[in-house]
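Note that this complex is displayed minus one protein chain, with the remaining chains in position.
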Amino acid sequence: MKFLLKQKEFSVLAIVVIISIILSFVSPVFLTVQNWLDIIEGNAVIGILAIGMTLIIITSDIDVSVAALTTAVTVSIGYLFQFLPDSWISVVLIFLIAPLIGILLGSFNGLLVSKIKIPAIVVTLGTLNIFSGLVLYITNGNYINSTNFPDSFMAFSNIEIAGIPILIYLFALVAAGTWFILKYTLIGRSVLAIGGNAQSSVRVGINFEKVKMFVFSYMGFLAGIAAIAQTSYTSAIDPNGLAGLELTVIAAVVLGGANIHGGRGSIPGTLLGVLLLAIMQNGMILARIDTFWQNVVTGAIIVIAVSYDEINHRRNQEKLSNIDVKEAS
Amino acid sequence: VSEQSAGSGDSGEGGGTGNEETSGNSEEGNSGESGSDGGGGVAVVPKLVGIPYFNASETGAEQAGEDLGVNVEYTGPTEADAAAQVKVIEDLISQGMDTIAVAPNDPASVEPVLKKAKEEGINVMDWDTPADKELVDLSIKQVDDEEFGRHMAEKLVEAMGTEEGKIAILTGGLSAANLNLWIDAAKSELEENYPDIEIVSDKIPTEEKQQVAYQKTLDLLKSYPELDGVLAVSTPAPLGAAQAVQEEGLQDEVSVVGSALPTDSEPFLEDGSLDTAVLWNPEKLGYLTVALGKMLAEGEMPEDGQEIENVGEITVKDDGKTVIMGPPQDYTKENASEFDF
Amino acid sequence: MNMKLSKESVLGLIALGIFVGMGLFTPGFFSSSNLNNMMFQLPEFGLIALGMMVVIVTGGIDLSITYIAAFSGVGAALMMTNGFGILPAIVVGILFALACGAFNGTVVSKIGVPPILVTLGTMVLFEGVILAITSGNAISGFPDAYGLIGNGYYMGIIPVSLLIFIFFIILTAVLLNKSTWGRRVYMYGSNDIATMFSGVKNSKVLMKVYLYASLLAAVSAIIMTSRYNSVKVDLGSSYLLQSVAAAVLGGTDIHGGYGKVMGTIYAVLIFQFIRNGLNLMDVHSSLVDVVIGAILIIVLTLNFFSDKFSRRKGESSSEKTA
């Protein structure tokens, strides 16, 4: 039973393992610790956003404004850096303020989705335009490079514990925290509940609007964290740097087995989805695939993975509906 | 020279049909305060607005407008999208500009709209990236593409300090025409003069993003541990490549040369993770575009070797309309801090 | 007698209001050259928005639609640059698009993968195929006659492309409202299971939807390539999310089952007037995006409140649609 339920995660895991095996034959560096640390660190931002997106997709919504929202926070961080002193306090402050800005923007999405009942894809399409338009207008697209950053922040970025960069810890913390919320808090289970059956949730007294509000605000919160991660990863703020990332994030989540119709999705699954996309990117160069064909390969793998998953899902559903037919007597 | 004369000069040249609107508009512009919106002057259309490079040229263009007393309209699409750019140009035609200077995202795609502009009696020129030669009255190039590509290759070899080894090439996007030109020129330079240098992979796209360039370079360094140099074409790419080199502490093993703006490059130039950033002065380019646009509106053509104030001596090719601003400019540890773009 | 205006008519009035407003406040907006411009600019985006709308009516979305357009443009361009005539080129362009549509349609209808996922994948896939074919370079140099499709006039006043667009508006409206396929599209969008239980072959309906959307993309591509005289991998890519926005602003239900051609057209007009007007006013292009995003949200918010208001007043609106 457990196996059956985990099947969705299992199929991504299988693909990840297969690709990994192929890559480790093709390139000796693929299986090195350093390469994996690079892969994980390089995808921490996508990963953190994907974790937030998982909750949203579980409630059968979608958020295409994540990249714009994260960029808005990174830019705010950049402006804040001009005022913050070069001390550890600044790092702490950033960790307070960035998520707060994220929550603010995210809850704007949440408000429109839950109270005004505009479909999430429409709301976030609108806010995508608004956030990114404003960011470009205000910054005029200019980079803010690390010369303007407080040294304390740069020091923070470069921390390594046991040879593992700080960003990976941050990513792990977000993943574990969200996993815990999803599994061990009422609000977490409510997220799954409203995704499983929205009407039922209203009838049993779950505050549907509040939960929607929560997932979008939480997405905003994680976007705030992701903004810090992005800033420390690139040591620069590029107002165009995340453009288009929302589709990668969504792809990672659905590859990880979250159901776009809601009700299903898990943190481990999403992590696998992120990993799958990450090793594909990484592998393209390691496997020395002709650049002009890389998109073809990526696109094909996405189509194959979602199709495979759908076929699998169908087969399981079919089994579920079976009855125990009497044997001939 | 006043703006009024620029306006009338224009309608004289255009003449012919479908011109009522245009002249009507320029009259409107004339009757208003000088330098106000709504007609006349030079329109400068970048590939897109909101990236540092084109912001710098905007600064130059605006400066020229002020210095020369000409109305400058600097506007473009928010994405480097050919269709969106054409619309911007169409709207500018409606506004009745005297001169429109375009940095086309896709040279062929602006052809029809430039034709239309000409029919409306508007002077048409290209800048930064060439459009159809037949169409434009003037074509301003920051540098000679061939020269630029070859120059970057030379700089890379120089930075590597050896004439054999392995290098990789990063590009902004596979479909960027000018980047492709430079890369091809750089490749020919290497092939012809440094046959022992091996290019390890096809040019690698980086989506015009520093972060992607960074990751791809990390992957490259792992995949080709014997790599000696990276040629990074497009402005964010050298930064990403240098960031990777910096982090891996390979400043002395791997040389990075590419096209980037000096302020962005500074942190990497300092410790040698980026050896040389090669570019031109985009502010000057904007300035030159407006200056020549104004000349054109007044019915003059630039001459080879002419000295343009605040820009310098320009080269005019034999065809009489291709203007080259000057040689590529190298930004290094020593001089980068002198610039503010 | 019900005096309440339909959602679409209200939108039409808004479009008209913006048109007049822009005209009053923006010098040059009403100039014949500007009006002319707008007539040339409308069709390419409008066609893609229509295609997107048809897909959204089934409860799906087609994220690959602009790459289908680009792919189709590449097909036509390759033909012409290899010496074939305009007509065969157009046919091949359309065939390229239909092939993409068929691929989407097959995965969506036969395997049953949610359209957003399929087209997320095929978007990357088609882009990859175009890159592989063109090496990222632009293809250009078409016969002069080809340019007439996107730049020419019919009888000296009406742009040919606008006529093509109007033809497809009418065709789409007729197909959706009067053909049995159109009826099935709406029924499928409302409830695919009950539709299937009524003996409708859903996969066929869906397949045609994706084919039709890609046909519209192909027509748009032909107009674009003709207008811009070249094609590259990103042809029209900026229209992708905009077309979703236009369809939704036009009243199409993102969950499927409802959507009117005129609504989408009004939304396309609104976008056009705003973009053009603000451009003429010299508003920073980034702010134009902001305005478009804001309008989308404001209109839907107003919709919400007016629905709520009319429900509270107990006005009958639902049963008198005929």
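Each chain gets a letter, A, B and C, in the order it is written, and its residues are counted from 1.
Following the convention adopted for this analysis, contacts are C-beta pairs under 8 Å (C-beta built on N, C-alpha and C of every residue); 3 or more make two chains touch, one makes a residue touch a chain.
Everything below uses one rule, namely that contacts and distances are computed from a predicted model.
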item	value
Omitted chain (choose from "Glutaconyl-CoA decarboxylase subunit beta", "Ion-translocating oxidoreductase complex subunit A", "Sugar ABC transporter ATP-binding protein" or "Monovalent cation/H(+) antiporter subunit G") - UniProt protein name	"Sugar ABC transporter ATP-binding protein"
Touched by the hidden chain, restricted to displayed chains	A, C
Full-complex contact with the absent chain, from A:Ile40, A:Ile118, A:Ile168 or A:Ala193	A:Ala193
Hidden partner chain, touching residue among C:Ile61, C:Ala76 or C:Met187	C:Met187
Omitted-chain contact residue, chosen from C:Ser9, C:Ser198 or C:Ser306	C:Ser198
Hidden-chain contact residue, picked from the options A:Phe81, A:Phe214, A:Tyr233 or A:Phe292	A:Phe214
Positions on chain A where the hidden chain makes contact	1, 5, 183-190, 192-193, 195-197, 199-207, 210-211, 214, 263-264, 318-326, 328-329
For chain C, residues in touch with the removed chain	174, 178-180, 183-184, 186-187, 190-191, 193-201, 257-258, 311, 314-322
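What we mean here is this: only the chains that are shown with their structure count from here on.
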item	value
Far-end chain from chain C, centres as C-alpha averages	B
Euclidean distance of C-alpha centroids - chain A vs chain B, Å	36
Intercentroid distance (Cα basis), chain C paired with chain A, Å	30
Mean-CA-position distance for chain C and chain B (Å)	33
Overlap residues in chain A, where contacts from two or more other chains coincide	133, 136, 292
Sites on chain C at which at least two other chains make contact	131, 135-136, 284, 286, 288-289
Touching residues on chain A, where the partner in the complex is chain B	27, 29, 32, 34-35, 38, 42, 133, 136, 139-143, 145-147, 230, 233-236, 238-241, 243-244, 281-282, 285-286, 288, 290-292
Contacting residues of chain B [partner chain A, same complex]	49-52, 54-55, 78, 174, 201-205, 207-211, 214-216, 218-220, 222-223, 225, 236, 239, 243, 263-264, 266-267
Sites on chain B touched by chain C in the complex	18, 21-22, 24-25, 28, 37-39, 49-50, 73, 75-84, 86-88, 90-91, 93-96, 106-112, 116, 120, 173-177, 180
